[in-house]
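Below you'll find the structure I mean.
Here the complex is missing one protein chain, while the rest keep their positions.
Chain nomenclature is as follows: A, B and C, assigned in order of appearance, with residue numbering initiated at 1 for each chain independently.
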């Protein structure tokens, strides 16, 4: 396997979604982070890209420079991720597709339906891949629910209920904070606020899992904070092409909901439920049966779920990122030692040989105690007594 | 930032912990996977390393070859991970430390206390880092609990209760399966079964969070399946140096527990509870107060927790791995197109431009419907009507 | 305190709601079960009432007899509960109110709005109490949420989301079973199926907790099983008089939901959430604060909640019914001994003196062992060694 080259537009320092793309692209070792135009501020973008290991000549000041620079290279990037604000997605995505690049575009892919159709046609015409980052559809157990529907295990699907509600924009006092305000301002956010921002994920999940498409819908929007023009709370009733009833609630003023993305799918023969805050389990109930918990990594899970799960059953789905944290600390410690610089105290919590020794001494102590009918024994390694 | 070079011993194809190390080392882009001796079978190890992008001359047949090969290089690895079976950890770790390499060793670090002391002394003598992969201590919220104890928020710690119990070795009919049997056979596993395998993580967490050390303990071991010599269920009572009472239960026959690692810490002024299956939250109760849920990513989280969390509050801790799954699929799709080979159907579930378009059309439909008092409207993009 | 006399119409042997009324009316000792017309079959009703301790002359064959019989008595019933099928509520309730009785009527109170207005006016005219059994509003923590809204703790209420969805009528094969079919047949159930049966509870909770009334609404109904005329799944968007947005989903085909009644109330200053399946807790999040769990029985709970909670903090809300089960067994055992009849084996699981003795011996053993540093000791009472 040779690595593929990857580039990124947007996702600069302090951005919300940037880190997830860098972790995501590099974790499995398929992609080298080779090029980037990461920031609206050209200098900051160039500097940050280099600090992340991108070569100086591929740390670009803006996406047009990047398009020009990459187009001509032998080792041009195989994939570009577009993680800039929404209004720029269409232009950038289109330009890169036309220049023959594969694109992963953040959601929403475009600002209008016409632009969306144009992107679909451009991808077809150029034969390039244009993907959209509906990342919740990539959780192993979400894929498994899609399999369950496709395989007929649930029978015809009668009803799908999807929510994506949080409370992070509930503060009326914060409504004029520019970081929040633009989201409810049609001049900046377009036709829709919360529906376009979060509801769209829930709707995509509903169609992804059922393998169906939305045909008609009816919506009720509310702007619960007076200064807002666009909706901060919405309810949508919809129908899928095969007759499934759909219900979707999305809100930004649901104080107490942290990341309230969940979905329930009810068929003739069974129902399944999944919550993004506990992504490793699906609650499955067969008609007239008991609720069963399908576990990430259990034997016999569908191929499409297994394909994206690398953890064995006895480990939580997010476990590799805890391991990654050890490496983050180690990189800091190695660099500090190498460069003779002080180690950031926050990075000095990784387990050291002393921890390895102390636990081993404790294990030996448990063995000795158990043999002696529970007698209390010293658990310290001799060198620390 | 230039990348550091990383190598791995063990963790071959199909191994349990190998993938987590590769994801962990590469996710943040600090390390390039440069060298490896991945398998007990030299040929399989060489081939697998190359399939993962390691250069042919650094895809070694065994660890001695790797030690020799790396020792002399300019661009020698900055860190080596030892993820082989337990009985080899000591020898390999010691050899690499002595040759001047930093090591991340899997747990348990050694088979005996004497070996453990030797590793601690070797690390000191050589000035190299020797870390141990007690990875649960690297979850952001576990670090935050450590901060809470250290800062005095909980007062003096009275009691810590840690469990790590699962049911994955509960099948008596499976007890003679070689993949299970060796764990309860002293000839292969050493003095302890489940305590050394899992209990050790729980014990390490107890000391990590309290910032204290185990002084004395009393244990009760049981081998509930007759053919087993070593314990498959253990209870340990212990004392920490500052007087804290400790309770630790660990089991492999707790049918129904998937990954039952949890910890509770009770101090004079408050208590905290954490479960590995829901790693993004800590349940915190102040003395005479209500239980509060501390959320990953909330404002004002301690520096030592923030340092290892890259997700903003509105996203689950394991979220970047869902994003990574999109990239896994894209890498497969890009390679298939490039090479003219068929795409694995299991990799063809990433969201495409059509999905981006369809959701955008639905958003527009919700806006139109909401404006029309909930009238039902067509939600399909014109090109798909 | 002298006891009040209580009577019941409907709720015969095997009925669904009958037992809850008998437990409910008698538990606190306020009411004596004095009269009843419990069954559509007069003989069965008379026999069953007597088997429950009602005197023969007050075990009536139908409600008209009961009305006549009670009207003239000195010790006439102080309250009558109407727990018959829906279509009879209006007639019976009206007749008893007019004869000067207080009435607790099951929901729905009437079949039409006109009848409902008539009952309201009749109650006013007669000066009698007419209550309706919206029993979920009587959970202590639901009352406490009402208090939180009334006291202004949550600020103006922006949004209320209520669900009552279960999967108990999801079996298409069972749809023609008469016990299920009538619910979806307008000839028998009236204008509405699931909305009138369950949705009505959720809607009542929404108005009870917010202390407000529904002004306008928009609904989407579906009959997901072809043979059904009335809805088995419904979504309602509504507005309360003070501007609160409402969302209500109710379903009978949500396979896997057992008793999915829950409610979320979001105000300017905080949000609260409650689930009927865990009725003793309210999840409360202040604006910009952490989620806190308000516990049944905690100090300082509101007066209106405390008034209906008799369990101290360290006991679950339903605890007295576990105690009641001991008394159920004891009554059976006492009667069997008295009458020389064999005891139903299912009633012979109450704890006996032997259990009291054995645990005491175990407690003494723990004390002895703890004093002896954990030595293993015999835990059996001498008489059983």
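One rule holds for everything that comes next: contacts are C-beta pairs under 8 Å (C-beta built on N, C-alpha and C of every residue); 3 or more make two chains touch, one makes a residue touch a chain.
Everything quoted here is computed from the prediction, not taken from an experiment.
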{"item": "Options C:26, C:62 or C:88, residue touching the unrepresented chain", "value": "C:26"}
{"item": "Interface with the unshown chain - residue positions in subunit B", "value": "158-159, 161, 167, 170-172, 218, 220, 222, 224, 233, 235, 237, 245, 247, 249, 251, 253-257, 264, 266-268, 270-273, 283-288, 291, 373-376"}
{"item": "Residues in subunit A touching the chain absent from view", "value": "218, 237, 290-295, 298, 373-374"}
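Keep this in mind: only the chains that are shown with their structure count from here on.
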{"item": "Centroid comparison with subunit A (C-alpha atoms), farthest chain", "value": "C"}
{"item": "Averaged-CA centre spacing for the pair subunit B and subunit A, given as whole angstrom", "value": "19"}
{"item": "Centroid distance [mean C-alpha coordinates] between subunit C and subunit B, Å", "value": "47"}
{"item": "Residues of subunit A engaged with two or more neighbouring chains", "value": "218, 220, 374-376"}
